[in-house]
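Since the structure comes first, as structure tokens, the remarks are kept for the end.
For this view, one protein chain was removed and the others were kept in their places.
Right, subunit A next:
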Amino acid sequence: MAAAAVSVSSAGSLLAMLQEPAPELKLHALASLNSLVHAFWPEISTSVIDIESLYEDGESDQRQLAALLASKVFFYLADFKSALTYALGAGSLFDVSDDSDYTQTLLAKALDEYATIRSMASGATEEEKTIDPRLEAIVERMLDKCISDGKYQQAMGMAVECRRLDKLEVAISQCDNMHGALSYCINLSHQYVSHREYRCEILHCLAKIYLDSSDPDFLSICQCLMFLNEPDTVATILNGLLIASEDDALFAYQIAFDLVENENQAFLLDVRNHLDALRASASTDLDSAQASSNDQTVNAAAEPSGDVQMRDDATMPSSPLTVDPNDSVQADRLTKIKGILSGETSIQLTLQFLYSHNRSDLLILKTIKQAVETRNSVCHSATICSNAIMHAGTTVDTFLRENLEWLGRATNWAKFSATAGLGVIHRGHLQQGRALMAPYLPPDGAVGSASPYSEGGALYALGLIHANHGEGIKQFLRESLRNTSNEVVQHGACLGLGLAALGTADEEICEDIKNVLYTDSAVAGEAAGIGMGLLLVGTASEKATEMLAYAHDTQHEKIIRGLALGIALTVYGREEEADTLIEQMTRDQDPILRYGGMYALALAYRGTANNKAIHQLLHFAVSDVSDDVRRTAVLALGFVLYNEPEQTPKIVSLLSESYNPHVRYGAALAVGISCAGTGSSEAISLLEPLMSDVVDFVRQGALIAMAMVMIQTNESYDSRVGTFRRQLEKIILDKHEDTMSKMGAILASGILDAGGRNVTIKLKSRSKHDKLTAVIGLAIFTQFWYWYPLTYFISLAFSPTALIGLNSDLKVPKFEFLSNAKPSLFDYPKPTTQQATATSVKLPAAILSTYAKAKSRAKKEAESKAQEKAESKVQEKAAAPSSEDASAASTSMQVDGAAEKKAPEPEPTFQILSNPARVVPAQEKFIKFLQGSRYEPVKAAPSGFILLRDLKPTEAEELVLSDAPATATTNAAPAEQGSASAAMAVDEEPQPPQPFEFTS
């Protein structure tokens, strides 16, 4: 047998055999073809009809083989649907465990098919029957195989996609690393499950598994439960942890901090109330339990771990029956956790951090102030606003104080804004907010003696101070709203109330605001619309329909716009539930309501990257007749995509080259919103050309967006940050620049250095949930297009870039950790002092007035030449050697910096940071906790609030922050030292600054 490898050259003979009358021959032919199909499928495909007919009316043993053969042929022909149908017909001959392309592809197809059927069936429950049992069997076989092979992640993914929660449960419970599996599933459900109801189902299932497990991960469970809105369960868990050991209490605090970070005010309120209720029922039970049975007491005391109690509501009440001395400890812990849940603890700590670490650069503001023409009120207000943003939450108002006369030029609405700006500066100053604003607030009872503009602004400012934490101020704002009939004051009060009572859906407040709305005053009505929206955020209440009806009734465009935005706010995060309302709004005749519809889409699908929403927005972005709607549609993409910031530049890159400037503006802001705080290189590349656009407002948008993207990044991280800073300065100093882009540049410099260079814009909490206040804040901020005072809403989106470690007393102990990167990479930008002064001094010389020319001509020629040379060097920012000539005095900052950089020894590659420390988002991955330090973090998170476990509890603790504000106060505002020192002893917060009046 020399001729070894002989093979057939054609399948013709076998195909001919198929035609034979004898069934044995047919079977033989089928079997042979089946083994050769990979080579001869083109030939076989011509007679696939014969094979199909064999499947349909052949004898039983032929049928399955024929089906398998037909399936393979269709697979090669890329007709996967038919291939799958026949593969199902092949029954057991279709081998799931096979590793060939054919099997893999068909299995994928089968899964897809099954998943689509399942998700369709969930819509209409009657359709359940239509699922092919064979298909189901195949999918189940696959799932079982994955589980038994240990490919749990695959199994979980498939189970989620196919809506088989039973299988998901099996996969998780069999998995060796259950915590990993559960967190994987939570991620999965947030990222890939676009259907809200189903996501809730999954999370329910996960929470159940979590609670049943022997060693539950309460951090994750509580996040889950928050999404599911089950405050009672969270309260039970927290209570259980609190009454247990010290460590567990730390854990409870950590959970509470994490929950607060998600900024869901209504939910946190509920948790707090449930905690109270649990306590109350526990104490009443105490008496009855002591009277009736003793063994229960023993039981509870014997279970110090608390694990059992928290799962079982029945044993819950008996748990606090522990020994008496514990009672005071318990009460103390309860107050602490309630403090955390109310948000006060974190706000206070943030305030201290921002105050003590404030690094804002007043010289930038000074430059802006000098460059801006005073009669130009747009730029004037923008500067005030920029100052407010720059000092957001730091309580430092030195700039305003030093420039009272200049500030007094703000009149009417500018005055309103200026006063409101104080609210941004003092944001979070909960205790003393009202005292701070007192000079501007309407006097009790009497009709406003001060200007209504400053009164309204003050009310708005109070709202900003108490944003999302308005328990203490609600009543006052309501009274102010009722006692006034001035529309400006009403305007401020509505905004303030909306902010303070954000998302609480308080009926009484709603009634008050509605009364204002029905006065049909344009100014007050606009704020009332927004205020109502803020109040009802995310409730999807039927009040939205009422608002929509009124929007159709009223004649005032302002009111319609306010209401449209308000309606959009009510559907925040409701996804599919909001579809009817969105449909109604986007089909409306009125472009303003369609515009509101875009916001509704943006907010309902915020951060979901939902394909349907993106599709709809893109459609409106290119096809609507109104420029406003198109602009908003593009901008809304930023909100829908903020959880995948790397996608946005790709999606809007074409739109950013649109012929329509409104679309370009929208594209810029969309990138700004979704890539905010990322410093993403693609985003910067997309925005750069837009900064030199021909249309002024596009430049404005691009500058603001760029600042949002670059916030908290410095020049050594991306060199374009430095370029951008210089460009901003250039635009501000340029006399011929358009007002619009100048305003953009001023605001951008404020945003770039926001919050004393210690905050970033974050729309997502660390647990990947959306931060409600931040998203809402940015959405309303984008309204500044129509109404400048709304610019202040951006302060809601700021979150501090800090790592704050806390001990069990919620104090800040001395604690050090490591940042494993070069310090310069994440350092504060260098103060611009010298350069700023140099340029501002040089400027008159550069103008070359005739007087200066005459003077210079009079001087010696050589001297003037030397001078010019020096000047040109400064302008070009060339790194000239500093020892050149007499003009060294005027060398720019850059030169100094460069010289300094070269001289010192090489930079260390790590940095020891001490608690509390500034940790910018990009730095987070370099953070390491030191081994062998006294404190150990409860949760290894690289930023935010972290509870520290004290490993040497007996030693005396060294606290850090408690005295920091006092010294800082001395530095920042020495004038008030005298009055401050007395109050400092009782209050850790920085002192309220002295009130000041507008001079005119």
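Basically, a contact is a pair of C-beta atoms (placed from the backbone, for glycine too) under 8 Å apart; a residue touches a chain by one contact, two chains touch by 3 or more; residues count from 1.
In the analysis below, contacts and distances are computed from a predicted model.
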Answer for the undisplayed chain, UniProt naming, from "AP complex subunit sigma", "50S ribosomal protein L13", "PCI domain-containing protein" or "WD repeat-containing protein 18", is "PCI domain-containing protein"
Can you say which of A:L14, A:I384 or A:V698 touches the chain missing from this structure? A:L14
Can you tell me which of A:L407, A:V663 or A:I794 touches the chain that was removed from the display? A:V663
If the hidden chain were put back, which residues of subunit A would touch it? 1, 3-4, 6-17, 19-22, 24-25, 28, 32, 35-36, 621-623, 654-655, 657-660, 663
